[in-house]
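Partial view: only certain chains, each at its native spot in the assembly.
Going in written order, the chains are labelled A and B, and every chain counts its residues from 1.
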Amino acid sequence: METNLVLESLKFMVLGMGVVFLFLYLLVLLMQLQAFIVGKFFSNNNDSNTIDTKKSNDLDEKRRIAAIIGAVMQHKK
Amino acid sequence: MKMKSFLLAAIFIFFANTAMLSASSVHESATDAQQQQAKPYEPKSIAQLSATFLERTGIYAMLFPQEGVTNGHGEEMTLFEQSTGRVIMFAIIFLLFYLAIAKGFEPLLLLPIAFGGLLANIPIANMTSDHGMLGIIYNMGIANEFFPLLIFMGVGAMTDFGPLLSNPKTALLGGAAQFGIFGSLIGAAALSQYTGIVDFSLQQAGAISIIGGADGPTSIFIASKLAPELLGAIAVAAYSYMALVPVIQPPIMRALTSKEERCIVMPKTREVKRLEKLIFPLIVVMMIALVLPDAAPLMGAFALGNFAKESGVVDRLSNEMQNSLINIVTIFLGLGVGSKLASDSFLVAETLGIMVIGLLAFAAGTAAGVIMGKIMNKFSKEPINPLIGAAGVSAVPMAARVVSKVGAEEKPGNILLMHAMGPNVAGVIGSAVAAGVLLSIFN
């Protein structure tokens, strides 16, 4: 007996879109729950972003150069 | 000028004299050449040497294709695949180069894929065999689906879920856009069932349909699992259409929305705590573990990259994932996928079908996302601009940028980018879930 590909695909779509929406819907609920909990119990401002360290170092470097040159200029005058 | 003529004459006379002498012996020894591998070298006259050399030129192999010549995997190639097929493939590959370089079509993957295809179509060299450069790469990380996972890990380490976390319900838009996947599944099935052009199995149709997910690594991962014979065409289609997002999406977005809808201004998103971003990848991977383990490799790798980034304590590793590691893997992934652009794999009716279905898939996904946006706008308290639904197809971050551009055209100053990033990254998760469902069905 031949498989009706289109019919099977339709069934897959029903299952697939169902699971996709179920999954994302659960995810939405968990995200909202998480936001609620984190907002309630961890509302301190320790959001220091460790990842930007390098960037700021670079900037620091440039500031330091500027400061040094500034000092040199002062001295020359 | 003198020198040129002199050299040219000398070289040509040399070859004419030697090669022609043995022209008669060429055809007889053609098949022997295939078997000589193991034998020690036997003395030959210069004429014989030249004849043997001529036989091993690419131009000879393409002008005089032989019965019984095999590809890198020991399968016999048709005369067409040995000759005209290669020429057509070279043309297609130069077109891909043009698109990648001059038109900026996802060059990071299309360029290595096309170059892999170029090498794969060189006659005699058999670079796609298990001992050839492309075959080694293919077996190293594509046959076992390892490279797409590493790419996904790097993409995870580059992805910021902040916009999604600040407005969670936009995740549903990334779900709706997966109609692109299942719509193209039905399309592929119908094409196979009701026309004589192609004859896709359900597995093949499933592999093709993931193009609609607009995620390169997911497409390659699934194709490699369900239908490796279609890998080349699927990857080329996926990346080509992802590059075409700015062309494909806007007309559909405009056709399905009213001017008022397109002008909707969305409220400023709330700030997201670092802890939320840190926990999110763990939530995703635990949900996958509990609901859809078949998507565990994909989402696991993705969540690993994202978790490493958000943890903030392993910057060495997350930087590595985003840079050297993903670069190396991209080179190899491209070349490995390109090995499936050999004429005998690519020049089949299926490729044309895949191209057509892929285009429809993108259109369907975009439409479904926008329509879902309209529905949500109706039911939701806060206004939702339906345009951001189009970003649900993923193609991160291109689709979100297109949304932002179309929105700003309608109402200058209306910046939708951050709002569109939510469905955009949710689309990545949605595609992986859809892919997992297909894998679970065929397991």
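Just so it is clear, contacts are C-beta pairs under 8 Å (C-beta built on N, C-alpha and C of every residue); 3 or more make two chains touch, one makes a residue touch a chain.
These figures come from a predicted structure and were not determined experimentally.
Just one chain of each kind is rendered; the file's full complex, by chain label, has copy numbers A x3, B x3.
To be clear about the criterion, only the chains that are shown with their structure count from here on.
Our note on geometry: subunit A versus subunit B, Cα centroid distance of 25 Å, whole angstroms.
Residues of subunit A that touch subunit B in their complex: 3-6, 8-10, 12-13, 15-17, 19-28, 30-32, 34-35, 38-39, 42, 46-47, 49-51, 53-54. Subunit B meets subunit A in the complex at residues 164-165, 168-169, 171-172, 174-175, 178-179, 181-183, 185-186, 188-190, 192-194, 200, 202, 205-206, 272-276, 279-280, 283-284, 287, 291-292, 309, 312-313, 315, 426, 429-430, 433-434, 437-438, 441.
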